[in-house]
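Okay, handing you the structure first.
With one protein chain held back, the other chains of the complex are shown just where they sit.
In order of appearance the chains are A, B and C, and numbering begins at 1 in each one.
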Amino acid sequence: MNFDYSDDQKFLKNEARKFLDAHCTAAHVRKVLDNAEVSHDVALWQGVGEQGWLGAAIPEEFGGLGLGRVELCAIAEELGRACAPIPFASTVYFLAEAIMLAGSDAQKAKWLPKIAAGEVIGAYATSEGPGTVNPQTLQANVSGGKLSGTKIPVTDGDIADLAVVLANENGKPGLFLVELAGAGVTRETLKTLDPTRSVAKITFSGAAAERLGDAGEGFALTEAVFDRAAVLIAFEQLGGADRCLEMAKDYAMDRYAFGRTIAGYQAIKHKLADIYVKNELARSNAYYGAWALNVGAAELPIAASAARVASSDAFWFASKENVQTHGGMGFTWAVDCHLYYRRSRQLALVAGAPKTWKERLVRQLERRNAA
Amino acid sequence: MNFDYSDDQKFLKNEARKFLDAHCTAAHVRKVLDNAEVSHDVALWQGVGEQGWLGAAIPEEFGGLGLGRVELCAIAEELGRACAPIPFASTVYFLAEAIMLAGSDAQKAKWLPKIAAGEVIGAYATSEGPGTVNPQTLQANVSGGKLSGTKIPVTDGDIADLAVVLANENGKPGLFLVELAGAGVTRETLKTLDPTRSVAKITFSGAAAERLGDAGEGFALTEAVFDRAAVLIAFEQLGGADRCLEMAKDYAMDRYAFGRTIAGYQAIKHKLADIYVKNELARSNAYYGAWALNVGAAELPIAASAARVASSDAFWFASKENVQTHGGMGFTWAVDCHLYYRRSRQLALVAGAPKTWKERLVRQLERRNAA
Amino acid sequence: MDFNDSPEEAAFRTEVRDWLTANAPEKVDTKKLSEPELLKLAKAWQAKKAEARFTCMTWPEALGGRGATPIQNVIYNQEESKFDVPRGFFDIGLGMCVPTVMAFANDETKQRFVAPAVRGEEIWCQLFSEPSAGSDVAGLRTRAVQDGDDWVINGQKVWTSGAHYCDFGILLVRTNPDVPKHKGLTMFWIDMKAPGVEVRPIHQMSGGSNFNEVYFTDLRVKDSQRLGAVGDGWKVALVTLMNERLAVGGSTGPNYPEIMELARSTVTETGSALANDAFREKLADWYVQAEGLKLTRFRTMTALSRGQTPGPESSIGKIISANQLQDLSNAAVELEDQFGIITDTAIAPLEAAFQQSLMWAPGLRIAGGTDEILKNIIAERVLGLPGDVRVDKDVAFKDMPTGR
Partner (left out) sequence: MDFNDSPEEAAFRTEVRDWLTANAPEKVDTKKLSEPELLKLAKAWQAKKAEARFTCMTWPEALGGRGATPIQNVIYNQEESKFDVPRGFFDIGLGMCVPTVMAFANDETKQRFVAPAVRGEEIWCQLFSEPSAGSDVAGLRTRAVQDGDDWVINGQKVWTSGAHYCDFGILLVRTNPDVPKHKGLTMFWIDMKAPGVEVRPIHQMSGGSNFNEVYFTDLRVKDSQRLGAVGDGWKVALVTLMNERLAVGGSTGPNYPEIMELARSTVTETGSALANDAFREKLADWYVQAEGLKLTRFRTMTALSRGQTPGPESSIGKIISANQLQDLSNAAVELEDQFGIITDTAIAPLEAAFQQSLMWAPGLRIAGGTDEILKNIIAERVLGLPGDVRVDKDVAFKDMPTGR
């Protein structure tokens, strides 16, 4: 029975926190937030690469550190806590995981070392409009190795070098690798709820596309990739939710009303207790997801769904009640509460909305019962 | 603009409260609660009849007082507040309303005067098992004027003289009047969550049944009757919810912990404020329902649905948080909290569960939008 | 219970409607106008209303009103809301500040200020909140020190709506830090354009700037600008705040009809998102809340029409509406799924109304009383529960513990 980080993992996590405390302060995040021309913190992205985090879970044969997924979860937790404004999730949780899951030997050999080396930024493109893309609505199409169609939104799509794109080929949905610097790719940066992360609309008109994984498996593979990403994102959400609780507590302890610190009023105390309870439930579900991801357990779909539902709920609640605890100050641009409020929405949407995952969770429960 | 009881209605309501304060104390309720052989408070039932409440909304030509439905709502609010252990809803909101809505002149002339005079107890029988009865599952059947089938549960079915029964006839659902003292009727009293109200399983085997309203209209008529009953029950729920708030407040003011009345702790203050807010939203929705019922407005289905949803939610919340505010004492049989906890469940289920009404509400919104 | 006007009310409604039809300005797309352009239109419309005595209607005729009943006021507002006229600039001044001036200033001051305010020529703001005194307004620190016939004021106010376009303000300051906090306050009216007053807009998390910080650096005011006695500022402020709930209000953002429309047009694997039972249950709850609030306002109007004063129970409105707005906006954004992140008004459904309200709702839960303060108000003033233990009642202000 060992249901916590190991000492080594705790050491890694602590080192990550130290690095981010130095290189990813609120001031760093705000440089991206306040400047529409800045897509991400380039220095931080480089630093993260130098730390080896981009290849943490990539096997050594492909230039990674070959650590387990739990180590990557520990890093994710710290990145979430720091509200890091970099394309880490797109590149590591989505692109690298997709290639490790479905890539041919050649594709792995070509791309994984570049990802680990920080030479490639990734993106994963499924959505084409409001609502969840599904086999009935999917429009993007590959014909003769050329992709046409529009993907919107694509997180980090404007800065990515390589995208995984969901599209039909011969009437069957598949995944495709597309180099975005090539011909037939038009990209437009979009305004979003979280300006610390970059998002684009990408129009493909005959862009060169190479299939990733088997034909017809586009949706199944996307589910499998999203399961992996969901667990890792759950740790970012958990890190963010914990940070919100800390911020709310620190502010409440130091804010006086009617001659007393507001941290002593039951309305505030119970609000923070509610945040704590949600965060702890999310942590337990996230740990289970980390275990399932790490050992490749059959329980991964159910564990990932539970982790995503719990962490999305916890981060949303923590981020909004953190604003509320700060009162008027929390509503200002100058105070950092809204960074996490924004990020909580970004993370809740990027791998598909929580309600979609609730449905997925119940479908897994039904499947388990039927078995 | 007059969105409140009139002075006359307030007078009536106040008189009702005085009467019930004298004749329907907690001791009266407990006589029914604590004695499985006692189905209802016979003296109170008689008294209520003498007050004319049974015929309040029945036209004078049929022996009633011919008052409006708003007057009946005012009485219902007081009955709910007093947790009255009598078959008032079954007789007045369901049976009398069904006959006034769908009865032939002969049926009205035969039954309404008896209801107004307190000579008939009513029941309305639709359910046949767990879940909501619907055209696909309805089993009860009338053939040659004889009803066969089982209805469970039927509120007041064990003490009722006359029941409205939903059953198929020639493959079409209809409503039927059945005299329960007649042949072919077997009744069994059931244990329920609210022993202050009587509930039965009724087995019909060739009982004489007379159609009420048009053939094939059984479900439509039931919806229309339930709309009316829902508004009236919403007022009972509102009365109960208000009483719970009072009880919780009174107890909290008088209970000391750590040297202070617990009513001064924010956890209790905000809990009671939450109850208050829900009760006021329920009151406003109930008033709108009363208006729609009173004038026979086209908005009745939507107003009744909203009233039922809001009042069910308010009473449930008030009744459970009233127990909680009372702490350990609230969990004892001796303290009256559980009377309202039980009644809140009885009223939430008797006209169909709130979730059914939410669906009905949205269907009405769609219909309104389409129009 | 009915929704019909009495014959007198119906007659008045007709009169109002006729006047509005004849006089309301032509429709303009207010979203396209700058604030100064909008302000100009608003002042013109206010002047026209004042001339016809459709502003400050319940005030006596001598002060520019028409001695109307509260329900007549409601009727006017209902009818005006059907026209696209510029709104909002005068609510705080005429609803809260000028009544305070009327209650506490000398005749000369009243003579000078009431009429121009009613006509919309001069606008007033309210300067109470401070960075360290939000819910606890009486904990404010802005100091006024007497210097001959003048007072010299230094300090900072915050969350002042409209300070940047206002001409005058009522200002609550501390004149004595050696007595308990409620006893050392005094109220003044000030000229917002005077030297020593600096207005800085607050950049909100929602992006906009509806509020300001106001800094006072050696601002000199005459003792004749005092409203009420020295040390009586809290009593004066309570008169202002009593009018707050009636002055603040208005629409908050998209509601159940809008999200219903969004769901209808969102295609899922199994059809329209409006067919999803989970969405439908939530929609029913939003409907019941929104209509419940609307109907509660009708109950308030009924109380007004019967000559009763609506009490603090109107506090329930904002608790419900602000939290519902946050909840509903978030549900709408999640309904759009990945697409919900997009705030570009040209791309996002309903011109990104849900994304905007998602960022605005946290402010609504705070402005004009947080959820927590409003629940205290309901608990104490409506239900009669005891106030919180107060440790600050008998302590000199300067000796009170403070945080940031």
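As a convention for this text, contacts are C-beta pairs under 8 Å (C-beta built on N, C-alpha and C of every residue); 3 or more make two chains touch, one makes a residue touch a chain.
Note that the structure is predicted; figures quoted are calculated from it, not measured.
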*What are the shown chains that the omitted chain is in contact with?*
A, B, C
_For the chain left out of this view, which of B:32, B:112 or B:323 touches it?_
B:323
*Determine which one of C:276, C:305 or C:330 touches the chain that has been left out.*
C:276
*asked:* With the missing chain put back, one of B:152, B:220 or B:297 would touch it. Which one?
replied: B:152
_Residue numbers in subunit A that touch the chain omitted from display_ = 1-5, 70, 245, 249, 252-253, 260-261, 263-264, 266, 268-270, 272-274, 276-277, 280-285, 287-288, 290-291, 294-295, 305-306, 309-310, 313, 355, 357-359, 361-362, 365-366, 369
*On subunit B, what residues meet the omitted chain?*
126-127, 129-132, 134-137, 152-153, 190-194, 199, 201, 253-261, 265, 267-268, 316, 320, 323-324, 327-335, 337-338, 341, 345-346, 348-350, 352-356
*Could you list which residues of subunit C touch the chain missing from the display?*
276-281, 389, 391
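The rule is simple: only the chains that are shown with their structure count from here on.
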*Using CA atom averages as chain centres, what separation in Å is found between subunit A and subunit C?*
40
*Return the residues of subunit C touching two or more other chains; collapse runs of consecutive numbers into ranges.*
372, 375, 388
_If I count partner chains per residue in subunit B, which residues reach a count of at least 2?_
266, 270
